[in-house]
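All protein chains but one are shown in place.
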Amino acid sequence: MLIVMHHKATDSQIDAVISAVERMGLVAQPIPGSERTAIGVLGNKAYVDDTNIRDLPGVKECIHVSKPYKMVSRDFQPRSTVIRVSGHEIGEGRRPVVIAGPCAVESEEQILRTARAVKGAGADFLRGGAFKPRTGPHTFQGLKEEGLKLLALAREETGLPVVTEVMSPDTVGLVARYADMLQVGARNMQNFDLLRELGKIRAPVLLKRGMSATIEEFLAAGEYIYAEGNHNVILCERGIRTFETATRNSLDLSVIPLIKEFSHLPVIVDPSHATGRRSLVPSMAKAALVVGAHGVMVEVHPEPEKALSDGPQSLTIPGFERLMEEIRKLEGFLGY
Amino acid sequence: MLIVMHHKATDSQIDAVISAVERMGLVAQPIPGSERTAIGVLGNKAYVDDTNIRDLPGVKECIHVSKPYKMVSRDFQPRSTVIRVSGHEIGEGRRPVVIAGPCAVESEEQILRTARAVKGAGADFLRGGAFKPRTGPHTFQGLKEEGLKLLALAREETGLPVVTEVMSPDTVGLVARYADMLQVGARNMQNFDLLRELGKIRAPVLLKRGMSATIEEFLAAGEYIYAEGNHNVILCERGIRTFETATRNSLDLSVIPLIKEFSHLPVIVDPSHATGRRSLVPSMAKAALVVGAHGVMVEVHPEPEKALSDGPQSLTIPGFERLMEEIRKLEGFLGY
Amino acid sequence: MLIVMHHKATDSQIDAVISAVERMGLVAQPIPGSERTAIGVLGNKAYVDDTNIRDLPGVKECIHVSKPYKMVSRDFQPRSTVIRVSGHEIGEGRRPVVIAGPCAVESEEQILRTARAVKGAGADFLRGGAFKPRTGPHTFQGLKEEGLKLLALAREETGLPVVTEVMSPDTVGLVARYADMLQVGARNMQNFDLLRELGKIRAPVLLKRGMSATIEEFLAAGEYIYAEGNHNVILCERGIRTFETATRNSLDLSVIPLIKEFSHLPVIVDPSHATGRRSLVPSMAKAALVVGAHGVMVEVHPEPEKALSDGPQSLTIPGFERLMEEIRKLEGFLGY
Partner (left out) sequence: MLIVMHHKATDSQIDAVISAVERMGLVAQPIPGSERTAIGVLGNKAYVDDTNIRDLPGVKECIHVSKPYKMVSRDFQPRSTVIRVSGHEIGEGRRPVVIAGPCAVESEEQILRTARAVKGAGADFLRGGAFKPRTGPHTFQGLKEEGLKLLALAREETGLPVVTEVMSPDTVGLVARYADMLQVGARNMQNFDLLRELGKIRAPVLLKRGMSATIEEFLAAGEYIYAEGNHNVILCERGIRTFETATRNSLDLSVIPLIKEFSHLPVIVDPSHATGRRSLVPSMAKAALVVGAHGVMVEVHPEPEKALSDGPQSLTIPGFERLMEEIRKLEGFLGY
């Protein structure tokens, strides 16, 4: 249950509600917001009787939530969240951001060359994996901290803020020292200890949808980070696993407007992992912007045929430059 | 195997190849094309040895096809097919068409009111089901021939050509008497007797993708109609069935550019059945055009809340008018 | 709505109920049963007000059904249906039947040799396709009527009743002249005109589950045949299409006890199409019997490596003989 307080509820009214909840043997979690304050009621194992709560002074309404998420929902916060990252704003009404770079950081030469190129073409962020989740243990697993250092070097040279993946709770601190935005990969969307750890920092988190996660589960994963205190959560749709094998995943863009109906969080699209085919990436990147995504993340590699991972879905540098031109025109049409 | 003849191969050279194939105990199917002539080799149960064929006069090359489709592939015909229907052209380089109307024809008043409205808003075709495939036998199954007559009446009044579904081989003749384009529904995509029967007429066929059909199976279904002699086949993507239940189906628009890589046939998108939610239809219709679809088909109902089927996914008339305005602007941006 | 009459309701009471329904502008469909009579109410477009019906003499109860099937449900008929086919009984409490034979009838020699072998090993029915639904039009499509004649010949020689597929409404009569049980393939599960046509005959119909059909849709397809008047419907689970490609389909046997909870119809399992791998067929055939299937249908071919279709999933004759020995032992354990 969520207890929504009146706009002008006093601190003592809020305290009185908290006490009433605790007398019921439940946990009250105050959630201060810019528009209104709410008190989440946790610890219940079934429907909570709100008789003793709803008429207390300062209480506006009691919302009984059956969904596994509360705080990231539009019901709770109707206003769209806009997240500031290193001088950029991500969210509704802002020009969509473009995050570009290789799947994995492979060498200083590779990441610097890519960073310069995507910066030159107009990208807003540099992506690159230092810790790589790979299906099997016998393939390239990333350069780890060395990769993080190379990303920081690329940022220093180009000014591009850096997005990179974090795979386990105990490396959150390490990755946060180097990255401007921390990415949770699809395979870790329900790695709840990792999500909770990310909830304790304040750096923005880019949360990718799990391969077979429903929208409800996706938002509930965001709720883990948000409820822990880190409100800088950006969702990333990257396709789901279906019976179709002609593409790597199936990218259903209708989830973008749907997520925007259900949640106030920003949401971007990764057309590279979604399709797995270079030739499809530009079309899907543009379609993502048309349906209202707040950004796109695309893989770019100076020599895709030599990439240690995801070569077939990486754009070449000239390919990325062409895409950026098309994106600029489309943004003009869309009014940004 | 497909034997491709030289541009200037003579009739007697073609006959000689056919004879050679038949001497091998196989069937030779000449496929005259505007660019080149080909001879399909059928009846083989395994790899065909082309030693006796490939060096015959007039033979350009022998293509061994392992895919279940040949004639609808780009390999066979590199040039995109454009289909003429009642004064409209559907295909690459043409302004995308808009097909609009109710899920089912319900009454004279309903179909005429809708037809006038969608005509006024700029639709190119009127859709409406007279034969309705329904999950269970105890719900409204369509007005059948009476529905076809009402569609014809609406065409007479508005000038809009009519698209309607045909469900069985023995009603192909009946439906073809009333319709300008015959639709095969998703449930019948592999109703091969129906496909073969549609191959014998010359009216355009709108073939919807089956709920769990791969792209390969989708194109092979088109091949059934095409190989029988009817080359007026338009494909229609309408979402696939996945684990996600927040939308009716999952609409992966990346199949549009992919189908255009694999096949020369035109392809359109039905965002209404794909999403099952009115609020998502406009976004996905526009995204379909951005990724290169040759048209969209949307459900429109004057009173969706009273519709006998598919109300929740039907646009209202004002909703459709707004969508058409946005589509016109987008077409301008896209250069049509 | 379904109006259930008392056990001893008189004909005039039934007529009075029918008249009352018709006065409401609806269609009343009397459904005589061995245990009780019911009257299906059709033609309604929304909830039916039963005020004028439920208190009429002889009415036991009014069941408002939201599912797309009524008559095949356990709610309607609690007693399990047992179907008699050419001296065999298929259903609850009966020894499970074994249907065996090649995917397709290929030649007299092939079908006779297989028929003798499976008869010798203890099969109850011979299967074999004469009309073959194939993904593409350029592969072997079956021997058609010639194949039906060969099946009849094999029946004459071995005494085995014959199961074979029918693909279109206009060939139902032809196939019914030769077959003891008519099969509807997975691709045609929602070919509603075919289902309705099969509802008009009395020969048993083996209805295979569609590749992406829910259980509810599967039962609703059975309802099409049943409601038309043919109560001899046997369901056949054959695996569903999922993301897993290591097997041809995914065979979830838990649907067997679940279907038996929901419906009174018999249900069998086809482990050959479900798995697509010969090595997995025996395990899954035995598991099917353990979970309560009323039979299994397995593909057997004298020379699988030369089969025109489905070779990799066909058992050899010695393989089938071994399976039958194991099945006999298992039946003993299960108490048949």
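Here the chain labels run A, B and C in written order, and each chain numbers its own residues starting at 1.
In this section, a residue touches a chain if its C-beta (ideal position, glycine included) is under 8 Å from a C-beta of that chain, and two chains touch if they have at least 3 such contacts.
Please read these numbers as outputs of a predicted model, since none were measured by experiment.
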Exercise. Which residue, A:Thr81, A:Gln110 or A:Asn191, contacts the hidden chain when the whole complex is considered?
Worked result: A:Asn191
Exercise. Of A:Pro30, A:Gly122 or A:Pro169, which sits in contact with the chain we cannot see?
Worked result: A:Pro169
Exercise. Which residue from C:Ile53, C:Val85 or C:Ile256 sits in contact with the chain not drawn here?
Worked result: C:Ile256
Seminar exercise, completed: On chain A, the omitted chain is touched by residues 40, 42, 45, 67-70, 133-140, 167-171, 187-188, 190-194, 196, 211-212, 216-217, 220, 223-224, 227-228, 241, 308
Problem set entry | Absent chain, residues of chain C that touch it | 212, 214-216, 239-240, 242-247, 250-258, 261, 271, 274-275, 277, 279-280, 283-284, 286-287, 290-292, 329-330, 333
Exercise. When the complex is taken as a whole, what residues of chain B touch the one chain not shown?
Worked result: 212, 241-243, 245
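Basically, only the chains that are shown with their structure count from here on.
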Exercise. Same or different: at the chain A/chain B interface, is the fraction of residue numbers used by both copies above or below half?
Worked result: same
Seminar exercise, completed: Whole-Å distance, C-alpha centre of chain A to that of chain C, is 48
Exercise. Between chain B and chain C, what is the gap in Å from one C-alpha centre to the other?
Worked result: 32
Exercise. Chain A to chain B: how many Å between their CA centres?
Worked result: 38
Problem set entry | Residues of chain B engaged with two or more neighbouring chains | 212, 216
